[in-house]
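With one protein chain removed, the remaining protein chains of the complex are shown where they sit.
So that you can tell them apart, the chains are marked A and B in the order they are listed, and the count of residues begins at 1 in each.
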Amino acid sequence: MRARLGAVAAIALSGLFLGGCSSPQLSNESVETESSESSKPSVVTATTLSILSNVQAGTPAGDVLDAVIATFEVNTGAKVELVQVGEDIPIIYETSVAGGKEADIVMVNLTSNTKPWLGQGISVPVTDFIKDWNLTDSILPAAVEIWTDSEGRVQGFPYSGFVWPVWYNMELLNSVGVDAPPSTMLELLYVARELREKGIAPFVIGGNDWSGQKLFLQIIQSYMPTEEAVDVFSTGGYCASANAMKGINLFVQLRDEGVFIDDAEGYTAAQMNASFFEGRAAMMSAGSWAMGASPEDLRENVVLGGLPLPSAGSAFSKPTAYQGYTGGGFFVSNNGAAEEKMPLVKEFVSLWYSPEVASSWAAATNAPNAFLGASSLDGGITNTLTKQVVENFYDRVEFAVMPDPLLPGGMAPEMIRQTSLAYAPGSSSTAICEAIDGLY
Amino acid sequence: MTRKNRGEKLPLVSHIIVAVYVLILVTPFYFVLISSFKSNTEIFNFPFSAPASFGLENFVEAWERVDLDKALVNSALVTGISLSLTLFLAIPASYAIARFRGKAGDYVERFFALGLLIPSFAALVPTVFLAIWMGLFQTREFLYLFFPATALPLTVILLTQFMRAIPSELQESASIDGAGRIRILVSIYTPLVVPGIATVTILNFLSFWNEYLFSLILAGPSPTERTSQVALPILVSQTETEFGVLLAGAVITMIPVYVVYIILNRRLEDVLVAGAVKG
Partner (left out) sequence: MIDTSSRHSLGVRRENTKLSFLWLPAVFWYTFFTVGPLLAMFYISLLEWPGLIAENSFVGLSNFEKLASDDVFWQAFRNSLIQIAVVLPILLPTSFMLGYYLSQKPPGHRLLRVILFTPALISLSAKSTMFLAIFAPLGLINSSLELVGLGALSTPWLASSSTAFGTVMAVELWGGIGFTAILFAARLSGVTPDVFEAAALDGAGHWKRIWAIAFPICREYVGVIAMLQFIWVMFGSAGLILLLTRGGPGNYSTNLSFLVYDTAFSQQQIGYSQAIAVVLFAIVLAGIALIRFSFRAKE
């Protein structure tokens, strides 16, 4: 009995203690912000800043974050509570909001799960902050554009970008007498045949997950002008769009003629990477995040390019690739927007967009990012693939429409299940388009 | 009196079948073990060959990257306290149900059975609100209280089965001797249902230790509160997971459960042997 009373008492006490956790604390270390002109009483700045982040500890990117936090703590005397999680940020954040205990800043991608936050009122628009904090010249306008919603409000401060090229293993291609990446679909079919004859898998793709879905949507865009692609991705109508159907037929043709690796529908993105890195396949479609993990001796043989074009009726003039800036950004929560927290948030974000951090981030992630001027800092980049991107990749490709921001919220997992089915032999174009239309 | 052999030996065929099953069981586990020494490329391209090196880098990385030491302590606390509370509540309850003569006993038993019917994640949302209302949201302490409640249905039902198997003469002869109910429960019944207690302890230990979703949401992701199962998936990202490190972390978190199981198994054996000798 005594033990239980003790337990209950402990629990009650801890409840009280935790209840007081998120309110600002007055202490000797607090920084007073003074407004010299107005007669408003000055607000006492909080002494902790809480950050929820999907940047992994122990990785180069994680080290950059740690360094920024250290500088921040020295500059402001405030402490940072950093919570790093993997893929579960949406549900953690939303339940935290329900409990009133959400983090001040959230570092996460812009996806169909995080986009709704602004509309639901659980994150604040940062449009004015960018102006007021003089960050306009530090962030790529194209990135800000992506993070702006349909009402002109910017959802977060973007910092991470990516490109998503097609990777060509030239050593393998050379071995079948091909010395440049195929630029038309006919060439692709030819190359695939030659490779198969030699026992090399032509194009490996993670048919089972998001990587296969992205490639599928890229292929079907081959005949679609941008506005049509935006329209179809947002509202559906694949069967009804003649250009989309031509694209789906193209996909089916590629599949049935053996361009994709056998059992592509069973591959995940991680398996695809491993397969390509091991030299088992000659081509793959993967984003710049894979560049850091690629084996060094492989990099010299890889040419980054785009998806070949159909010989007639193509909506593009150069092979296509994806790019985006949804890879990572700072959301500011209602807690973070409170008066006593704002100076801390401002300090942290401003630190992040300084040139030193921009260059160390570029070197750490080995990928394009949203920092303006970072590309001039490629002295710090050692990855030859990233150098390729920075130096001449953009000239070789045209960018297709990135579907993720356009797909309705929550649709991605269902669509992925359908595209996985599409990679399996046997499904017809009509079956595929109907299945996808059925999701909208 | 020593134990005699039980009739004829088991047929050879049965040994062979069991051996095959054991092989099927062990192979995936072997995969987990060797992969914890490998890099991604090695895992995916050569999944079943021995690792190129037996260095412990993956284990160290898993340990350091997610503060596995704090997480293991949290897991131990949550599991240990919840287990104790569960047994403390369930043993008397199952004794009472088994010994009760009348309809009410059946109703109580069925009431607990109802608890098995709640699809756990359906209860997530309401439980979050409960935790907030109690002021214990995102704390380990809420789990100490919540987990026993979820384990009670199974524990009570199973223990009642074991309690029922004890002949009632024992109760009667003990009360004739003047022993009070609690005394009987503690000194007679409880020792006799040790196999049952061992069984539910293991089941509950497993379910508490390996539980993910509720631990993630209710105890939260903060390094000071999170359990080991919540800590590990931090290593997972859509694009950059190092499976070797992830599996190394998983191996580390499996060890305590194995240890507990082996100890409990031993205790189980001891009791059974003692029982037979007493005969």
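Just so it is clear, a residue touches a chain if its C-beta (ideal position, glycine included) is under 8 Å from a C-beta of that chain, and two chains touch if they have at least 3 such contacts.
Remember, it's a predicted structure, so these values are computed and weren't measured experimentally.
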item: Positions on chain A contacted by the hidden chain, ascending; value: 91, 94-95, 97-98, 116, 120-122, 207-208, 261-263, 265-268, 271, 275, 409-414, 416-418, 420-421, 423-424, 435
item: Residues of chain B in contact with the chain not shown; value: 3-4, 6-8, 10-11, 14-15, 18, 21-22, 24-29, 31-32, 35, 43-44, 47-48, 89-90, 92-93, 95-97, 99-104, 108, 111-123, 125-127, 130, 145-146, 148-150, 152-154, 156-158, 161-162, 164-165, 181, 185, 195-196, 198-199, 202, 206, 210, 212, 229, 232-233, 236, 243, 246-247, 250-251, 253-254, 257-258, 261-262, 265, 268-269, 272, 276
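The rule is simple: only the chains that are shown with their structure count from here on.
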item: Chain B to chain A touching residues, read off their complex; value: 40-41, 43-45, 61, 64-66, 128-129, 131-132, 134-139, 141, 144-145, 216-217, 220-223, 233-241, 243
item: Chain B-touching residues of chain A, taken from the complex the two chains share; value: 7, 10-11, 14-16, 18-19, 52, 54, 56-59, 81, 83-88, 91-92, 95-96, 98-101, 210, 269-271, 273-275, 277-278, 280, 287, 289-290, 292-293, 295
